[in-house]
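Here the complex is missing a single protein chain, while all its other protein chains stay put.
Every chain is named by a letter (A, B and C) in the order it is written, and numbering of its residues begins at 1.
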Amino acid sequence: MNLRDGQMRIGILGATGYSGIVLYSLLRQHPQVTQIKLYGHQGNNESAALFNERVPAFKTENYPIEAFSANQVMQETDCLFCATPAGVTSQLIEPFIKNNFPVIDLSGDFRLKDPTSYEKWYHRPAAKQEQLTHAEYGLAEFHHSISGHYIANPGCYATATLLGLAPLLLEHLIDLQSIIVDAKSGVSGSGKKLSASSHFTFINENISLYKLNAHQHIPEIMQQLKLWDPAVKPIQFSTTLIPVTRGLMATIYVKLRSGVTRRQVTAAFQAQYQNSPFVRWRNQQLPDLKAVVGSNFCDIGYGYNPAANVLTVVSVIDNLVKGAAGQAVQNFNLMWGFPEETGLPQFPVFP
Amino acid sequence: MNLRDGQMRIGILGATGYSGIVLYSLLRQHPQVTQIKLYGHQGNNESAALFNERVPAFKTENYPIEAFSANQVMQETDCLFCATPAGVTSQLIEPFIKNNFPVIDLSGDFRLKDPTSYEKWYHRPAAKQEQLTHAEYGLAEFHHSISGHYIANPGCYATATLLGLAPLLLEHLIDLQSIIVDAKSGVSGSGKKLSASSHFTFINENISLYKLNAHQHIPEIMQQLKLWDPAVKPIQFSTTLIPVTRGLMATIYVKLRSGVTRRQVTAAFQAQYQNSPFVRWRNQQLPDLKAVVGSNFCDIGYGYNPAANVLTVVSVIDNLVKGAAGQAVQNFNLMWGFPEETGLPQFPVFP
Amino acid sequence: MNLRDGQMRIGILGATGYSGIVLYSLLRQHPQVTQIKLYGHQGNNESAALFNERVPAFKTENYPIEAFSANQVMQETDCLFCATPAGVTSQLIEPFIKNNFPVIDLSGDFRLKDPTSYEKWYHRPAAKQEQLTHAEYGLAEFHHSISGHYIANPGCYATATLLGLAPLLLEHLIDLQSIIVDAKSGVSGSGKKLSASSHFTFINENISLYKLNAHQHIPEIMQQLKLWDPAVKPIQFSTTLIPVTRGLMATIYVKLRSGVTRRQVTAAFQAQYQNSPFVRWRNQQLPDLKAVVGSNFCDIGYGYNPAANVLTVVSVIDNLVKGAAGQAVQNFNLMWGFPEETGLPQFPVFP
Partner (left out) sequence: MNLRDGQMRIGILGATGYSGIVLYSLLRQHPQVTQIKLYGHQGNNESAALFNERVPAFKTENYPIEAFSANQVMQETDCLFCATPAGVTSQLIEPFIKNNFPVIDLSGDFRLKDPTSYEKWYHRPAAKQEQLTHAEYGLAEFHHSISGHYIANPGCYATATLLGLAPLLLEHLIDLQSIIVDAKSGVSGSGKKLSASSHFTFINENISLYKLNAHQHIPEIMQQLKLWDPAVKPIQFSTTLIPVTRGLMATIYVKLRSGVTRRQVTAAFQAQYQNSPFVRWRNQQLPDLKAVVGSNFCDIGYGYNPAANVLTVVSVIDNLVKGAAGQAVQNFNLMWGFPEETGLPQFPVFP
């Protein structure tokens, strides 16, 4: 798209959820954004309020949240971000697609190309096939050239897992039926909604698996892995809830193909990510969550167990930044031709 | 040994470390224990103090901690528990073995039969071979008939992992080169010692892998697995530190042998543990840490992913109870012929 | 009442809330209790389930939860514990009072003698005046001789605060208009109910005040303080939610009356609590939460600032044990003439 330097007008649908709040923070500090408009959707009944009434921590941010209207959005803004739960954007996207209006969608509604798969994993109606075809899956490190107007921003688990697996598949280094992912996520990944599994006394001093082999990010991971190597077999994918607010770790176990060396593993990762400012290759140092929380980084390191021929790849992100709002801004930068790092946090919140 | 109902005199060496404190609590409430003597070792410079001076939370427990003397212990008590760091018991055990004096050792010094292996994994001199031969590995559910006087109480990771794998190996249900264990432990597992990796700001809001494929409980696990099936291959074993004080989860991934069914898996676990009061088989419900913390239970559940042919077994314990002091008391009960549950907590601390 | 050694049949109404679960644990291990019956109330729709279906951590405890019927309770049990939210027991208590049937009520319904006060602080209808008159306020250390059948078990904040203030008022050591209590409580104090303020991401890495000078335990505290010294003035009472599951600290600030010395303070506390097994006087050592969590202890210590003439008294309890279920069992012991410590945990969960 044409570079509109320093004069972008942005709309956010769903700014008061966790991803939306982080997105709001990032865009408010983005040097190319001059105006932000907030819109509410029915799912959270947020319209007709001020932003800081819903998010008191942002006391001085008194933007009004207006009722969503596609026409109004297209008149008032240059690009719409949707930080909405599943099932919202598929219901309201039609006019935007018709008008080639730029949309960056943080929800899962347009990630899967196959509507049947969406319906199976999300337990709700899918968007229309032609709309799904139209959307581009925005795993930023592998999708620098955005040609269309509709970006499906990847899920948090998918981002960490795919970035940790990509060089291994693209360089054919691993046994394709050996992939096991033991992923751990902080509680903000499940959003603001009240549930027994987000109650403090359940999470605190506890860890628990949930949606074992049933998480909706699995088909999204498989879809992308198959693009990289169609011969890949179904993976094992476990998700464990950990007592932290932010941060996600994918611990990935694979068997190396016969004859593959550590040197090749290192070389594949280095080559793949040498021009990726947000992937920090740690080599044989295993990253922890606090290395990335608050930043848009994905840190990746590995260890190799020769006796068992198991390569352990550890990939960590902030689920709300690189796993959601940060990558959305990265996609925004790529879409409009701004430098990829523009407006994105490069320092973790540390300590 | 002869049952000495209600008149056991107990010695504890190292009662002010984390395992020692829990052990002290359990023995103080054990109906067969009438007298407790505490002894200090040089490693923690604890002698010549009162117990409650070192552990103020136990304000009314003013037992003196005396300097350790083997003769004195053998005169004053009927059984010695050692809750000591690696390298302590191997230095002082000789008179006890010579005299057939009962010892339950919570340290790793006598778990490995092979002194070379000990020296490789513990980075210190091993006990003498004849002493190692003398010791019995006390994984309580698999060692009901204690014949000797020296129990090597298993490590926390080993306990959770072995209980989660045993029926699968004993019944030959799995591919023996497919075992991957992604274990997670609370910080108390690393003991009281100050280190950068036990500092609150490092652990809090963080998770991190440590000792990948290098944890000293790995050879202990392999030693026992080989007893169950000599054909077992080296395992992948990862240890992740999580921001909780107590609790340990072993998430175990294995491939089923061709033709093996879920029904067989369930049957193997049920049969194995039907008479084990401290193993709670959860079947296809996956246990969380809080189900067991504060108790001597090991809860085990599983999920099966047919597309990837991966069985996920989740085994959880309180690392300081079933993973240390609780199992030591369980071994004590077995050694002296008391009912296995005597004096052991059967209710988790909940919520 | 008559001692019925070792043959008590107990009913619990509301065993699946946090206090109820702890109460259940304690009574299941109480040496004088032979039988437990569980009853559900409409507030939590818990009846017609098994206990372990509602509380999976107690897997082997498959007691049925039956619908509540006063007649049935009086036939099947010897004493009823009510671990119910406000407004439940006042609706169902009548037949028990009429029949002099022993009830220990953990809710706030019968703590305040003045129904107007109840209605002001609890925002709901009060029990009848004659019923309120009938109930005895069971602050166990000050109510050893239980004469009636209906015990109103104190609130958690009230317990810690009253035990920390009692000797000062009874011995007339302080300025009666100087009392300021800065109390901090873990999240389990607010119960199992889902709310924005019990969501993990709100509580974690946060502290927040709530119900400033509006907490319903305040009138209960004032009522008791006035019994100790009718001249006491209204107190300042702040409640801060802290990111822990269990534990409550009351930091109490008072000005000493002119001429009062530290020695007198120490003497007053020592004399008051010398025969109270569950109050551990720490003198000038200030207790932390972990000294008591898991136990029925209330630890109390103090510091004195002569320049400002401010005495700081720190009183800590486990809000679910001494602040709820533990004290209820203590009252049960007192009511039936069992030794006060019977069945009560005397060791904190530590570390």
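What we mean here is this: a contact is a pair of C-beta atoms (placed from the backbone, for glycine too) under 8 Å apart; a residue touches a chain by one contact, two chains touch by 3 or more.
All values derive from a computational prediction rather than experimental measurement.
J.: Which residue from C:V88, C:L289 or C:M335 sits in contact with the chain not drawn here?
T.: That would be C:L289, which touches the missing chain.
J.: Which of these touches the unseen chain: B:Q177, B:S198 or B:T342?
T.: B:S198
J.: Thinking of the whole complex, not just what is shown, which of C:Q223, C:T266 or C:T312 touches the missing chain?
T.: The one listed residue touching the chain not shown is C:T312.
J.: So one chain is hidden, and I want to know which residue out of C:G40, C:G189 or C:G247 touches that hidden chain in the complete assembly.
T.: In the complete complex, the chain left out is touched by residue C:G247.
J.: What does the interface between chain C and the hidden chain look like in terms of residue numbers?
T.: Output for chain C: 177, 179-180, 182, 184, 201-202, 205-209, 212-213, 233-236, 238, 240, 242-247, 249, 251, 253, 286, 288-290, 293, 303, 305, 307-308, 310, 312, 314, 351.
J.: Across the whole complex, list the residues on chain B that are touched by the chain not included here.
T.: Against the left-out chain, chain B lists 18, 187-188, 192, 194-196, 198-205, 243-245.
J.: Pick out the residues on chain A that sit against the missing chain.
T.: Where chain A meets the chain not shown: residues 18, 21-22, 25, 28-29, 55-60, 188, 192, 205, 245-246, 280, 282, 285, 290-292, 294, 299, 320, 346-351.
The rule we apply is simple: only the chains that are shown with their structure count from here on.
J.: Comparing centres built from CA atoms, which chain ends up most distant from chain B?
T.: When every chain centre is compared against chain B, the largest gap points to A.
J.: Over half shared numbers or under half: where do the identical copies chain A and chain B land at their interface, same or different?
T.: Homomeric contact, same residues on both sides for the most part.
J.: In whole angstrom, what separates the CA-based centres of chain A and chain C?
T.: 47
J.: Roughly how far is chain B from chain C, going centre to centre by Cα mean, in whole Å?
T.: That pair's centroid distance is 36 Å.
J.: Provide the C-alpha centroid distance between chain A and chain B, rounded to the nearest whole angstrom.
T.: Chain A and chain B have C-alpha centres separated by 40 Å.
J.: Counting only residues that touch at least 2 other chains, which ones in chain B make the list?
T.: Within chain B, the residues that touch at least two other chains are 205, 245-246, 290, 351.
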